[in-house]
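Only one protein chain is missing; all other protein chains are in place.
Order as written gives the chain letters A, B and C; numbering starts at 1 within each chain.
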Amino acid sequence: MKTLTYAQAVCEALDEEMAKDDKVVLLGEDVAFLGGNFKTSVGLYEKYGDLRVKDTPISEAGFTGLAIGMALTGLRPVVELMFSDFLLVAADQVINQAAKIRYMSGGQANVPMVIRTPIGAGRSSAAQHSQSMQAMVSHFPGLKVVVPSNAAEVKGLLKTAIRDNDPVIFFEHKMEYNKKFEIPDIVEPIPFGKARIAREGKDITIVATSSLVMKSEEAAEKLEKEGISVEVIDLRTIVPFDKETVINSVKKTGKLVIADESYERCGVAAEIAAEIFDEVFYYLDAPIGRVSTPNVPLPFSPALEFPIIPSVDRIYNKIKELI
Amino acid sequence: MKTLTYAQAVCEALDEEMAKDDKVVLLGEDVAFLGGNFKTSVGLYEKYGDLRVKDTPISEAGFTGLAIGMALTGLRPVVELMFSDFLLVAADQVINQAAKIRYMSGGQANVPMVIRTPIGAGRSSAAQHSQSMQAMVSHFPGLKVVVPSNAAEVKGLLKTAIRDNDPVIFFEHKMEYNKKFEIPDIVEPIPFGKARIAREGKDITIVATSSLVMKSEEAAEKLEKEGISVEVIDLRTIVPFDKETVINSVKKTGKLVIADESYERCGVAAEIAAEIFDEVFYYLDAPIGRVSTPNVPLPFSPALEFPIIPSVDRIYNKIKELI
Amino acid sequence: MKVKEYSKKQLTEFYETMYRMRRFEEEVFEFYKQGLMPGLAHLYMGEEAIATGVCAALKNDDYIGSTHRGHGHLVARGADIKRMMAEILGKKDGYSKGKGGSMHIMALDKGILGANGIVGAEIPIATGAAFSIKYRGTDQVAISFFGEAASNQGTFHESLNMASAWKLPVVYIIENNLYGISVDIRDVANVVDIADRASAYGIPGVVVNGMDVTEVYETAKKAIDRAREGEGPTLIECKTYRWQGHHVGDPATYRARKDVDEKEKWMKKCPVKCLKEAAAIYKKISKKEFDQIEAKIEEEIQEAVQFAKENPYPDVQESYTDVFE
Partner (left out) sequence: MKVKEYSKKQLTEFYETMYRMRRFEEEVFEFYKQGLMPGLAHLYMGEEAIATGVCAALKNDDYIGSTHRGHGHLVARGADIKRMMAEILGKKDGYSKGKGGSMHIMALDKGILGANGIVGAEIPIATGAAFSIKYRGTDQVAISFFGEAASNQGTFHESLNMASAWKLPVVYIIENNLYGISVDIRDVANVVDIADRASAYGIPGVVVNGMDVTEVYETAKKAIDRAREGEGPTLIECKTYRWQGHHVGDPATYRARKDVDEKEKWMKKCPVKCLKEAAAIYKKISKKEFDQIEAKIEEEIQEAVQFAKENPYPDVQESYTDVFE
């Protein structure tokens, strides 16, 4: 085991995959000389050079499209979008192009690219730099959507993402970048579509994504002291969705809370609830709870931002409400 | 009463609002000289001239942003995006800008603009011209989202949209444009956030949007002959959502199907189900059914496209499954 | 037309390619008129010299980014017209198994990275192929075809900026047929020659007569050679005209508004006919040889039409495949 920040874990995954496969190319704004706005590619430019670690102009649609062309012709580009909000600038390339090319070509072509991009509020970054875009991209068929929790997970899942032959949207959580985690010396790729039971429990299930896994574990710890046993599932990937693990857990506990930081309306929590509904309908003892970002743009002032972010307290309270 | 196509009803709403308020300006690709790709602005260029009916270059992000600037400075632009799939080209302007400006400015400014754009599959237009984007825009706070059903509805709701002081995404259904409808000689604006009971029933509720209202009515008619009484709710607006009408109906019928043409995953049907769940949980006799577009890009060949589009049959079958 | 300096072989190839495009699309138009075609198609008729001239300067392993008006690019690359037609009819053995249709025919084996239904979206993708080439260090080149109206899209600017900053081996070909659907380029842009936009990126910009296959070929060849030698991108604007409506269902009545004879004037410059006449004048190809060429192509075309018509629709389960690996 060793201690790493989450950002370092990202960087290690990039480094190891680039060392292993010279088709892997990193591009994005400030990824090269600066080593990434969140320091997730420090040292890679020096190690792999200008053609493999490329600072781009501010042209999100352009360089995302560029990466698609690279992916169609033999490379495995990893694109960094500095904030996941900028997916909206590149949305056509991501959703109308990358996601649909395999299908539109009848399987002739595929687009092995990864878009890495940070989500999450909590830094007073206001409405255009704080969003969590996983629901938006999950809505559109053709994209795999990864929402890793801790540093070991981010490393293992990023390796899988880079080796995957389809476009993968890989969401890192910006509030985790500087946090330290214990991680194994060697982290193997973690398969997509297999959720992780982060904590076993029997009274209620929480399905959580990204940093809300850690927050759910914290809430579970508190609740344990009150005699409530919470099962925490780290979803890992929204697409593909590990329906089985979730259903089995809910059948066992009879209660479900879903914690995901995208906006509530048409969000990830709504989807998971609706998706498993048929199969758990007769097992449920209470309505399904959602802990998401409320349907308002994210405010700048911490006085406004903190109360609305999905937090340990909000998870805790939602569970208490359903128990 | 008179007979009009749905496209003509759109055109009448535009004409009447432009005549009433000279701040209303229409812009988009081919809206002027051609009268709109789907003939929804025929004659307006001739009537209102070059500055009020403006053919734009192919620059969706640019002219959507242009409209925002117009709206911030006293005009009421109505933008046409030729296909709703192109919302992805303009996504940043729609979602990071128009939707958030009122909030980011602390209420100093507002953006009274309408984006009109067609949704829907069924014309063999393939993966980039057949999508239904209402779930995507509904996900993001700050946008009102309108999904009118028939010609009278499209006319009344478009008038409201144009008079609204917030950005409105107005989805027309491309398979309806050429269909004829009976509509009253005078159509008043229809308030947002108030669903319409299109057909009363007692055994099961269908909440439907856009052209699926008509398809649901057709399915209901068939089912009536089999002794099943279906209540069809025309949702009219996804944002704001008329929770009350839906909940009251479900409390009465005990069963719910939601029919909306956006992709199923993180779609409108998922949201409605999740949103009312708490309040109908103890009234529901069956799981909630969703009829949406399955999670695949839309195929070109009619042999592939027709079976997956939400259809009368799919609605009919879903109801039979739950009854 | 500088046919004089060209070999018979080269001229024959030009002619065959253009004639094949023309006949191909006449049949596609027939499909539409007979109600056999699902959806629509955007015909390249009148613009044949462009794809023909450009692609004649390419090698087998070069790449092409194509558009909604892409039939010509495919034919010029020698794509299988049977599979193209099958695709246009939504049939099982179409290039994309019927999933793409006219606007999304991909032929990866011919370097065609895809037609594209989103105007301007293909430009960065073709540019990315050029990045790959540079990365691998081969002497391939990427071509990005698009219309004059697409040059108003942000992706045009972003792509040319990147390609010029990084000297990528890509050649941008503007097919300037004056209109984007009904919109006259002069009403939505303030430059007479779109090629002038090259100066915003410090690259060469050239205007050519897009109705003259030899002029297109020579200009493209120079730009392509330049790209192969690592000197970066070129922007070539080909002046041309779309004979038909924007798509098969568009009567295009809007075009007469500035000049009633506009279409007629352009049709006189028919690239197929002009080449034929010039080749005859210079006695490069005899009447009989032309007849043979045309007959051979006619046979191919009829075979393709029959193939496409008889080919079955894809199995309904195919809707659900090819989303992911």
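The rule we apply is simple: contacts are C-beta pairs under 8 Å (C-beta built on N, C-alpha and C of every residue); 3 or more make two chains touch, one makes a residue touch a chain.
This structure is a prediction, so every number in the text was calculated from the model and none was measured.
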Which residue of A:4, A:18, A:44 or A:61 touches the chain not shown here: A:61
Contact residue for the chain not shown (choose from C:52, C:155 or C:311): C:155
Of B:110, B:229, B:248 or B:317, the residue in touch with the unshown chain: B:110
Of B:64, B:295 or B:311, the one touching the omitted chain in the full complex: B:64
Residue touching the undisplayed chain, where the options are A:156, A:267, A:297 or A:310: A:297
Interface residues of chain C (partner: the chain not displayed): 152-158, 161-162, 164-165, 187-191, 196-197, 199-203
Interface residues of chain A (partner: the chain not displayed): 29-30, 33-34, 37, 55-59, 61-62, 85-86, 89, 123-129, 294-297, 299-305, 307-308
Touching residues on chain B - with respect to the absent chain: 25, 51, 56-57, 59, 61-75, 77, 92-93, 96-97, 101-110, 141-142, 144, 164-166
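Convention: only the chains that are shown with their structure count from here on.
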Cα-centroid distance, chain A relative to chain C, in whole angstrom: 40
Distance from chain B to chain A - Cα centre to Cα centre, in angstrom: 30
Centre distance in Å when chain B and chain C are each reduced to the mean of their C-alpha atoms: 36
Chain A, residues touching no fewer than two other chains: 92, 96, 103-104, 141-142
Multi-partner residues of chain C (each touching 2 or more other chains): 96, 98-100, 104, 116-118, 121, 154, 323
